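The complex appears here without one of its protein chains, the remainder shown in place.
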Amino acid sequence: MAPGVKNLKNAADRGVKLTGGPLMSGKRVEAGGVLILAIGLLVWPLVTPEVAHFYGSLSAIYALIGLSLVILVGWTGQISLGHAAFVGCGCYFGAKLLNNDVPLVLTVVLIGLIGAAISLILGIPSLRLRGVYFTIATLAFGAACQQYFFTRSEVRGIAADQVPRANLVGIQTTTDRGLYYAVLVVLAIALVLAYNTRRTDVGRVLFAIRDSEQAAAAMAIKIAPYKIGLFAASAALASIAGLFYGMLFQATPAPEQFSVLQSLFYLAMPVLGGAEALLGALVGGAFLAVGQPLVNLFDVRLFLMTSIALLLTLLSGFDGVTGALKAGRKAIADAVRGEPVRYGSFVPHEEHDHSPPRVHATVGESPPPVGSVVRVRIVPGVRP
Amino acid sequence: MSGHLIGTGLTKRYAGLVANDAVDIEVRPGEIVGLIGPNGAGKTTCFNCLTGAQKLTSGSITLDGKVITNLPASERAGMGMARTFQQAQLFKHLSVEENLLLGRHRHYGASALRAAIGLAGGAERKARDLVHSIAAQCGLTEVLVAPVGDLPFGTQRMVEVARAIVLEPTVLLVDEPGAGMDSTESAYFGALLARISRERDMSVLIIEHDVAMILSICDRIYVLNFGKLLAQGTPADIRANAEVRAAYFGSTVQEAAV
Amino acid sequence: MERFFGYLVTGLANGAIFALVALGVVVIYRVSRVINLAQGAIGVFSAFVFHYTLMGDLGMPVAVATAGAILTGAVLGAGVEKFVVRPVQTRGALATLTATTGVLLLLTELTVQLWGPDNPVIASVFPDTLVRIGNTGVTVHQIGTAGIVIVLAGGLYWMLAKTWVGVGITAIAQDPGAARIVGLPVRSIVTLTWAIGGASAAVAGLMYIHLNSLDQISLTFVLISSLVAAALGGFNSLPLAGAGGVAVGLIFSFGQGYQPVAGIGQLLVFIALLGVLLVRSNKPQLDVVSEF
Partner (left out) sequence: MTMTDPVSAAVAAVTAAKPILATRAMDVGYGNVLAVRRLTLQVNPGEIVALLGPNGAGKTSSLRGITGLVRPQAGTVSVNGVRIDSRGPAVAVQAGLAHVPEGRRVFPEMSVTDNLRLGAWSARRKQKLVDSRLADAYALFPRLAERRGQLAGSMSGGEQQMLAIARALMSEPKLLLIDELSLGLSPLVVDEILARLLELNKEGLSILLIEQFVHRAMEVSDRVYVLKKGHVAFSGTPAAAIRIGAVEEAYHL
């Protein structure tokens, strides 16, 4: 066999290696972007009126919930339809702890642990199964919390418990601006933890499980502990967000604030912001929180606007805003280079045989289709 | 030396069908063993039973003297058994480098907590160094940052094999690596596999339809037909075996020569 | 004893509705591998169209309006499949599930936007006359609901087993690739299945809203109960899903009846689901005829 035939056909696909243009060496650009974003997030409350700080805090709290869903939905491909219940648990239990003068730092840790512990009750039976059982278990959990646990006066308080605004290691939270900074600190820590996890072994393992459980098992990965562990982490984050939610309103909200419908609403965050990038959580959180005053202005319901945005995002085919940005950057990089990046074969170039195919003869009445090579072996002989 | 895989009396039945019927198969340390046979002969079933992706109906499997018949796939992998799949199963959300790094999972050595608070630098660097050297060996250096979905098919297969090698297995099971490779690639691949097996003292069991490649790299070859072992021996034995040719062509050699 | 009987009847009537929604969920899941979370919302939306538009604005007689509501459900079901689910289906189960979530939010909000947050008392094809049995009574509507569900379930069973379309649906559920090879118009049949699912959701919506007050809570409850019912059957078995629906209805009714605490039904349903999940085992992943 003359490998030449093959090589001619593949010549275009081969040997074209990735060349990183200035736009593609994105590490520095990314770091710069994050730095600018961080400075912006720190500075803006200093130059804005009081009323904006409430929505700033709300954004940050939503971003925490968004982050909890991004790591769950984006990393493991599991969908929780009961996350509002964890937010509720964090809110109600957090109020109890704060009212008993537990310091806020300790409360944050304890609430995280409580949320994680509760998540195990439904995570262990449902996540060891493949398929949609987890999703339905979270749905049933959400309903049970909303209707049963949260309506108990022992949980919520008789009408609504007061939630004191304690200090977070020196950060005064009595103003909305102070609370915003407190939440921002927690959010930053969570983002760093998530970022470190994502780019080391555990993060890769989670994506591997999402893409192919079979191949993950062949990498010596035990699947269920990872799924259950990550769900616990996600629940912990959502519960901590709930703690701050209560502090923002300074009272325990009604159970409807943590309804199943609210869980579905939260799901819009990873979809709108993008589920594969951590920043998607920030974008999604800001969208929901900033959407609130905007829709009040235009007299449209937030749910209606969100559901339409959610459907449009899904139909657009992008992974949310961050996904669209990423695709845009790639398109620009390709345009600058003049052609898309292509990757060649793993076979070293010098081993290719670029000699043209040996054409022995062509036969047939009509000319063969342009570009085709017909090889016929002529066997000498006489037909009887 | 390790990497000694023995399957005894491997039998797998589906409703009404016997996919494997008392197959005895052995891969000795350092050997490259081929498993060939016509379509539907039960090669992949045999493979899946050895790796734990499917449960045996009866029979037993040992790896380096330990019985692994009922262990799940992940534990077999933890004992040093790596595999690739007939349909390449890459992690499509990850880059080539990240795919390869996953092979280091069982050697990673930093806990989830340490990694989360940023203390996995050492483990990460060690893993990356090894991955880069294996990628270089497999001709994948240039594509390390590429998303796996953008790669040509043959290169994807190579990534899968490299990922399995990163596991530092004692025995590697490769299912039809040549599917999707052109003949240059598959010849190159065969030679590469033989070299890696030698350098790393790794035994290999390989299913492949490119008989030329199998004949050139294997120490011994098993031939399956209708779920039963039809023949085994050195490449020369197999090449000379009339029954094997019949299994592939459906008639005896005498008829074929007409 | 009479309390028991009363709870039994209520449980059966509500359970029949859950069963109907669950059947729709399962049939759709089998042909598309998608869990339609919007199933309950389609039912409620159709019921509101029935009450406000067909009966209210257009003044149709009950029977005609009922037919119109069922048609609304069918159109909604088919529309969700064609314009929302199919375009995102290539991107995996995650995208489709979130897409149906989006539809659920959208329809729920639309009902509020169009007709306000009231819980109207919605008319029934059946009268609300009480049939006395011993010391308790059953309304004709309750009997009618159970009867309709039994008839519909039987009809569904007959259709799947005997009609060409039904056999086609079953074939697609078993092996969509083979169905294409044989030459079935797979896409149209899948859309039709969603229409059937939507229509059954509309029927369930009409029945449910007459029995219970409608708000967002009861809507999500219908959804959850029927999904749990479908999960009991492993999303694959129609009879098990139906039985699951009735079981959920009974659990809820008895729980709420004997232990009148808010939300006890939801709690018991959740516990029952966890119990079922604990005893269910994973099917081995690769144990299908892969090579033969």
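By letter and in written order, the chains are A, B and C; residue numbering begins at 1 in each of them.
By definition in this document, a residue touches a chain if its C-beta (ideal position, glycine included) is under 8 Å from a C-beta of that chain, and two chains touch if they have at least 3 such contacts.
As the structure is a computational prediction, the values presented were derived from the model and not from experiment.
Only one of C:110, C:167 or C:262 touches the absent chain when the whole complex is considered: C:167. The residue touching the chain not shown here, chosen from B:62, B:141 or B:183, is B:183.
Shown as candidates are C:58, C:182, C:261 or C:278; the residue that touches the absent chain is C:182.
Interface with the hidden chain, as seen from chain B, comprises residues 15-17, 38-41, 150, 152-153, 176, 178-180, 182-183, 209-212, 215, 226, 245, 248-251, 255-256, 258.
Touching the omitted chain from chain C are residues 164, 167-168, 170-171, 174-175, 177-185, 289, 291-292.
In the analysis below, only the chains that are shown with their structure count from here on.
One inter-chain figure worth recording: chain B and chain C are separated by 47 Å, centre to centre, where each centre is the mean of the chain's CA atoms. Centre-to-centre separation between chain A and chain C, using Cα means, comes to 31 Å. Multi-chain contact residues of chain A, defined as those touching 2 or more other chains: 214. Of all residues in chain B, those that touch two or more other chains are 53. Taken in their complex, chain B has these residues touching chain A: 51-53, 72-75, 77-78, 82-83, 85, 89-94, 98, 101-106, 108, 110, 112, 115-118, 120, 123-124, 127, 138-140, 142-143, 145-146, 150-152, 154-155, 158, 163-164, 167, 182-185, 188. Of all residues in chain A, those touching chain C in their complex are 73, 77, 79, 81, 121-122, 125-126, 128-133, 135-137, 139-141, 143-144, 146-149, 151, 213-214, 259-261, 264-265, 267-268, 271, 301, 303-304, 306-308, 310-311, 314-315, 317. The touching residues of chain C, counted against chain A in their complex, run 35, 37, 84, 87-88, 91-95, 97-99, 101-106, 108-110, 112-113, 216-217, 220-221, 223-224, 227-228, 231, 235, 261-267, 269-270, 273-274, 277-278, 280, 282, 285-286.
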